Every structure is written in C-alpha cells, then in structure tokens.
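Just one protein chain is left out here, and the rest sit where they should.
Labels A, B and C are assigned to the chains in the order they are written; within every chain, residues are numbered from 1.
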Amino acid sequence: MSKIQDKELGFGTVEQRQRRLMTKEGNYNYIRFGLPFNETFHIYQFLIQISWKRFFLLVLLWYLLVNVLFTGLYYLICPSHLTGMVFNSESERFMEIFFFSSQTLTTVGYGRINPSGWSAGLISSLESLFGLLSFALVTGLLYGRFSKPSPRIKFSEQALIAPYQDKTAFMLRIANQLESNILDVKAQISLSISENGSRKFYALSLERESVVFFPSNWTLVHPIDANSPLYGLDEAGLRQVDPEFLIFIQGFDDTFYQNIHAKMSYTMAEIFYGGKFVKITALNEDGYPTVDLGALSHFEKIGLKKN
Amino acid sequence: MSKIQDKELGFGTVEQRQRRLMTKEGNYNYIRFGLPFNETFHIYQFLIQISWKRFFLLVLLWYLLVNVLFTGLYYLICPSHLTGMVFNSESERFMEIFFFSSQTLTTVGYGRINPSGWSAGLISSLESLFGLLSFALVTGLLYGRFSKPSPRIKFSEQALIAPYQDKTAFMLRIANQLESNILDVKAQISLSISENGSRKFYALSLERESVVFFPSNWTLVHPIDANSPLYGLDEAGLRQVDPEFLIFIQGFDDTFYQNIHAKMSYTMAEIFYGGKFVKITALNEDGYPTVDLGALSHFEKIGLKKN
Amino acid sequence: MSKIQDKELGFGTVEQRQRRLMTKEGNYNYIRFGLPFNETFHIYQFLIQISWKRFFLLVLLWYLLVNVLFTGLYYLICPSHLTGMVFNSESERFMEIFFFSSQTLTTVGYGRINPSGWSAGLISSLESLFGLLSFALVTGLLYGRFSKPSPRIKFSEQALIAPYQDKTAFMLRIANQLESNILDVKAQISLSISENGSRKFYALSLERESVVFFPSNWTLVHPIDANSPLYGLDEAGLRQVDPEFLIFIQGFDDTFYQNIHAKMSYTMAEIFYGGKFVKITALNEDGYPTVDLGALSHFEKIGLKKN
Partner (left out) sequence: MSKIQDKELGFGTVEQRQRRLMTKEGNYNYIRFGLPFNETFHIYQFLIQISWKRFFLLVLLWYLLVNVLFTGLYYLICPSHLTGMVFNSESERFMEIFFFSSQTLTTVGYGRINPSGWSAGLISSLESLFGLLSFALVTGLLYGRFSKPSPRIKFSEQALIAPYQDKTAFMLRIANQLESNILDVKAQISLSISENGSRKFYALSLERESVVFFPSNWTLVHPIDANSPLYGLDEAGLRQVDPEFLIFIQGFDDTFYQNIHAKMSYTMAEIFYGGKFVKITALNEDGYPTVDLGALSHFEKIGLKKN
C-alpha cells in the first residue's frame, strides 16, 4: 500500500457507487455533461474514433456532396464552357457535368469533357486544388486509423484471490495477444472499496511492477499482507466492501513504434476467491518453450488459509 | 517546498514584475529580441502555427503564383508547342496556358491542351514533378495541422485558498474537455512571488502529483504547511507578495497517440481567498456516476482559520 | 543483484529449458498457441513485418485483382458506355476495358477511353475514389516500412567472463552500427540459470546502466561480486547452471526521431570464460580519435583469479 492511499486517483470522490467505474472493456463508465458541444467535440478525434462503417459512409457522403456542389456551380455559371459533353437531355447534361466534376476532384481527368473559358477553367482549377487538399485529409485519416495501435493485451476473465507464499494475493494474468513485441511493460492496480459508507481509493503494491520482456504472459500479483487494504478480509468481507480493481498496463509496441495502453476493471462478479491459475507454459517434444494462450483464464479451486 | 526553491525555473531573474509571466491562455508573456530573423524563423513552425485562414490564403497565393510563373515560362518559350488551345485573343491564349499549367500542377491533366515538342514537354514534365513535390508539403502540413493535439485541458477560472484538513491549501481544478482518454497525467506548480523587492521562484509541493486515470476532473492541491512559501500569509499578505502560480500539466492522449501539455497561470486577480469547490460528481437515478463539467469553476465562500 | 531477483521477468516459469529463450537475432523462441486466428492476426502488423519481396508481390496481386474486378463490372454492366475503345475481338475489348480500369485506379486517366453514361460514369467515379483511398494505404505502408527504424546495435559475438578490478565480471560490447546518433542509451541484463532442477531469473546489476552519448562503442559490465548469482562459479560451475543472458538495449535515434530497441541473448556457447576485449579506440596520426568497429568482438585470452 503506497503513500498515495486514500487519495482519489483521478476519479473524484464517489459517495456510494452502484455501477462500476470502468466497463470490462476498459472504458470509463462516467456520464459527462455541462459543456457546450463545440468545447467537447473535436473533429479529428471524432473521425479517428468512429467505426469503419460510419467512416466510409461519411467519405461517400462527402464525395457525393462535394461533387453535387461543384456540379451546381458549373451548371449555374458556365455549362457551355465545358466542351466535349454528349447529352440528349438536361438531366444527361447534369450527369455529364457531375462526372466531369468527379474526374476533376480525383484528378483522374480523362479530358473528354474539359473546361474552356475563364469561369469553367477557374472552377475546375479550384476543384482540383480542393480535391488534393481534402483527399489529403481523407487518406491521412484512413491511414491513421489503419495504423493505429489497437488493444492487444488480453486479460484473464477472472481475477483470483490465490495462495501466495504463506499468505494470499490478488492475482490476474495478462498476455500479448498478437505476434508482436511489447517491451518494457508496466502495471498499476488501483482499488476502490466501500468504507464507512463512502468509497475509498487505494494504489495497490505489486510483487513486480514491470517486466522488460513480455514474450507471452505475465501474472500480476498484489500480496495481501498487513499493508494491504484487503488484509484480514475473507470472501464475505471482500464482498461486503464491494471492491473494484482498476488495472492499467502500459508498454512500447515494436511494430507500431508507439506507446500502448490497456485498461481493465474487475468487480466482485469477476473475482474468484480461492483459485490458482493453471500453468500454461511447457516444453514441447523438441525442447521449445510453448505457451497456451487459450488457457490464460483457466484456474483450479484451492483452499485458502485465513490471513 | 522542494529542494529547488529559490531557483529560477527557467524564467531568469525578474527584478520587479508588473505584467504576468504567462497569459491566462498559457502563453509566455516574454518579449524576445536580439537575434536576426533567419535564426528565429522556422518555416515549418510558421506554417503549423498560423491560423487556418492565413494558411489557406497562403496555399491559394502559392497556387496562383506557381501557375503564373509556369504560365510565363510556357508563354515566353513555347506557346506554339501547346496543341489543342482554343483562343481568339492574346489574353485568351494566356488564359488557356494558365489553365493548362494548373491542370499539370495538380496532375489532373485533361489533355485537350497538351505539350508537343521538347521545350513544352520538358517544362510540363518538370511542372508535374514540382506539383507532386510541393503538394506533398502542402497536404502534409494540412494533415499535420489537422491531427495536431489541441489544448483540451480545462482549468477552473479561479484558483482557491481553501480549507484543507486542519490547515489551508492552494487549489485549482482541471478537467479533460474532450471525450478522449488522457492517461498518466502529471502536474507541477511553480510560484513566483515578490520578496524584498525582487522576484523569487518556488516549486510547490502537491498533495498528489500524478493520476493514472483521468476520466473527468482532478483537483490539484498544494497544502500550505510550514514548508510552503505561502505559510502564514493572510489575504492581505498574499496580495502583498503579488503571487503568480504557473501550472504545468502533461499526459498521454489516447486518441492522438501523443504526449500533450497544458500551461496556465493564476495571479491574484484569479485567486479567491476563502473558497471551496462545489462537488460536481454524483450518481444519477440509474446509479451511474456523472460529472458536471459546466460547474468546474463553481465554488462557495467559506471562512478560513488563520495558518 | 537487484531486488527483483527470483522474479520471472515476463518469461513465466520454465522448468527445464533445453532451447534458448531468445535467438541470437533477438527474437523470442516461444511457440504460442491457443487463440483463434482473428485474435492473433493484425493486418497492419502483418503488412509491416513481411519481407519486401512478399510485400511487393501482394501489392501486384492486389493491383491485378482490383483491376480484374472493376473490369468485370464494366464488362458486365456497361461495355458500350466506354467510348473511344479500339478492338477487333472480344478479348481485345476486355483488354481495353482492363487498361481503362487501371488508368482510372491510378488516376492517370489518359482519356482516350472514357466513360459516358450513368453506369460507366458511376463505376469509374467510385473506382477513382477507391484508387485514392487504397493507394493511401499502400503508399503509407510503403513509407512506414521504409522509414521504420531497423536494428542497428551491433553486439559482440561473444560475451566474456573477464578480469575486473580485483574480481571478475560478465562483459559484452555493443556498437552503433550506423552513422547516426543514438542518445541516452540504457541497458538491462537478465539472467536465467538452472537451480535445483528449475530455472530461476535474475536481474543483473551493471557497473553503469546508461550513457548519454554513444558515439562509438560501449562495454556493458556486470561485476561478479558477492551479490551476483554467478559469484563463486568457475567455468565448469557456470556451464552447469546453463546460463542464458538476455540483453535489452534502448535509446533514442536522432535520425528516425524514434525510440529504438535491441535484444540479444548469450548462452554458454557464446560465452568465453577468461577473455578480455582488445582496445578498439585509438588516435590516428592527426590526433583524431578512431574506433575500429571491425574488432568489436575481438578479445584475448587471459587467466582469471578464482572469485
């Protein structure tokens, strides 16, 4: 139990929690309000975070809209200054202008239809500039989304109160899901419990707070000794304080060349009192070390001595 | 009060300050001079920092200028080597060349007008190369500006001298304005006060210097105990030393995947002696924690015991 | 020997190792299994890590495939709406459409063949949009691969048990292979040895854990004193515990403006007991310091006093 016990860890003070502070997916459960839209909205953030489906839909809408707008401009100002158009009706003329516009915006510029005269020349000149600039944003966003580090730390589904030396410990297991290298991994565990009717926050001490190498899996261990806020609690006592363990993992990903983070939360529903993770590393017949990530969450029941 | 008290914190020594060192927007108030323009000017820095309006104006100017220059080249060297032009006057010829140039620069290349012969071929060949290279800069800058982390830490409008345990403390409140995750947030507060006719700088100790999670708001607290340079000062005494509190926040933004920073300054005009921030977190009827960011700066008056 | 001795360093517990944990190239030797493909596969990671040959092959395949698909679309829906085609047979018609498609995808758009009519206009309009978006990914990946920091720390081929002051030390030598600056270099050495039939992990103390400047070479030294897990072991004793030294180097590269890392492993086969690295720095006739990186691994045999 570090010196920062009883401090708020950034969660403010919550008198009587009913819902968890963090979802199992690692997202904060807070409802924020009170600021005007323009202060909380950030266009880049929005476009990076929406789903791929919505992103491509927005790209298509934008593409359509811009083409319609420029088509309108050509149509109103200078339809006769676009040479090479073939049409039998007004709607076909509109169509020809529309495709000329899209060919200009994407700079494909086939050239059958092409501008002649100041106004069409000027508008198409600006449209191709606009196309280059806006496609810079669209394609930059696309690549930014594509190359963004994604959550890749797999947490054991349940955390355990497990035997540890001659005491017990709070344990969970994590693994690097992908075939990449994560280096210099650090872990922090915060605990929120109910004490005397209000919620208190503690920073839990770990048997080991970081690993340099993270080839497969790592078991995080908080020993429940006399310094732990969990000391002396049996299963019923633990349930009574209604604990929520907030896990924070950070490291450096060698593929994305980025710092990566993962968050997770365990409440009583995801904690097993009296369990022990099964061993998932072994040597295969050729003497190579193996690790079975499918069994990351597997544990066996085991009796616990009272603290 | 850390060991670095009485040191300059990078602000040099200022004998008698009248103006604040930092604006409320977090910009330094310094006037720098003495270096030649070429040593202090950096083109990339300039183009990233100017307003969007000026940026687009410069892009348009550059686009116009480059087109005019290349148009001049074609016009002087090889107007007859551009085939397909339709014109009735010299000015229309210039126009046709101008639009041919812009179609080459943007690589839209409709092709009605096209080069034939060495000189026009060579110039247009170089223009399209130049277009690709310079649009790489323009679009790179555009996306760099667009994806640049923007200030998103909201500070309470006023800092407070508030009751704290059985003493008082200097407090301010910050919030993450956007719907993004800022992780691993660290805070530092420097204090500049007037002592014996000259300005002294102090690094203030904080009750808590960092939070791992930053879902909503965080109250920064400097306890005014015997080690604080503010110890024993009542409101009049505080006013006399003419304090300026310089705040520095850093963290990691999970949307931009970048380290972010925020700076802020509080002078006596923005400090309320004897206040207490109102609670802005609550539980809604469904049991979810809520936070009212609109009340970030709200506080109530409260009497202070003398230190 | 730091406090974290006997801890697992992220390698889990391995009862009786036969194969090394890390290859000489710095890759983990672990075999991971148990997770479904979609959880371990990440498309960006895959495309960044495959060889250049496979990358370009995939690009060509993708280019061919997309062109074939769009050719099929034009062919089935609207072959007559592509004007300007010249062909004498059905296969030549297919060919003309195919090249029109590739000219659209790359936005080269010569325009001899060009769309007229809604369906061809629409498909080509979408194809050029698709081309811009997908080339954003391809070219982004290409540049990402090209500009990615590559391993550039050269390790001495063998590590030595060398005389050190009046004791011995475990030593290895590293060099910056490239003509770049690596700054703020930090080193960590972990040791895995066999003790009582199971493998134990130790974090080894270093005489010096970081260097600010790294102009040429650096000799990492772990003094084998009373605190070292290697204390008192002669060559036979060392061989018996079957050691594997895991080296982790990190620094900041001034060319790539990135944090860089290097990993390496030494087992008994790469350790020479009783050696001393030869000096590779000198002054040339003009008084300039020189360093002979070709001799990085060179050492001379030397007798060792027993610890």
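Here is the rule we use: a contact is a pair of C-beta atoms (placed from the backbone, for glycine too) under 8 Å apart; a residue touches a chain by one contact, two chains touch by 3 or more.
Bear in mind that the values here come from a model prediction, so they are computed numbers and not experimental data.
A.B. asks: Specify the residue from the set B:Gln45, B:Ser198 or B:Asn227 that touches the hidden chain.
C.D. replies: Checking the options B:Gln45, B:Ser198 or B:Asn227, the one contacting the hidden chain is B:Gln45.
A.B. asks: Among C:Asn38, C:Ser51, C:Ser150 or C:Asn196, which one is in touch with the chain left out?
C.D. replies: If we include the chain that is not displayed, C:Ser150 is the one touching it.
A.B. asks: Thinking of the whole complex, not just what is shown, which of B:Ser194, B:Ser210, B:Gln258 or B:Thr281 touches the missing chain?
C.D. replies: Candidates B:Ser194, B:Ser210, B:Gln258 or B:Thr281; residue touching the omitted chain: B:Gln258.
A.B. asks: Could you tell which one of B:Ser116, B:Ser198, B:Gln240 or B:Asn284 touches the chain left off the display?
C.D. replies: Considering all chains, including the one not shown, the answer is B:Ser116.
A.B. asks: Please give every residue of subunit C in contact with the chain that is not shown.
C.D. replies: 59, 63, 67, 86, 95-96, 98-99, 102-103, 106-112, 135, 138-140, 142-143, 146-147, 150, 152, 154, 177-181, 183-185, 207-208, 211-219, 252, 254-257, 279-281, 283-284, 286-296
A.B. asks: Which subunit B residues would touch the chain omitted from the figure, given the whole complex?
C.D. replies: 4, 7-19, 21, 28-35, 39-42, 44-45, 48-49, 83-84, 103-104, 107-111, 114-118, 121, 124-125, 128-129, 131-133, 135-137, 140, 144, 148-149, 188, 190, 246, 248, 250, 258-259, 261, 263
A.B. asks: For subunit A, which residues reach the chain that was dropped from this view?
C.D. replies: Spelled out for subunit A, the touching residues are 107, 109-111.
Here is the rule we use: only the chains that are shown with their structure count from here on.
A.B. asks: So which of A-C or B-C matches A-B, with over half of the contact pairs the same residue numbers?
C.D. replies: From the options A-C or B-C, the copy of A-B is A-C.
A.B. asks: Report, in degrees rounded to the nearest 5, the angle of the rotation taking subunit A onto subunit C when the C-alpha atoms are fitted.
C.D. replies: 90
A.B. asks: For subunit B, what residues touch not just one other chain but two or more?
C.D. replies: Each of 107, 109-111 in subunit B touches at least two other chains.
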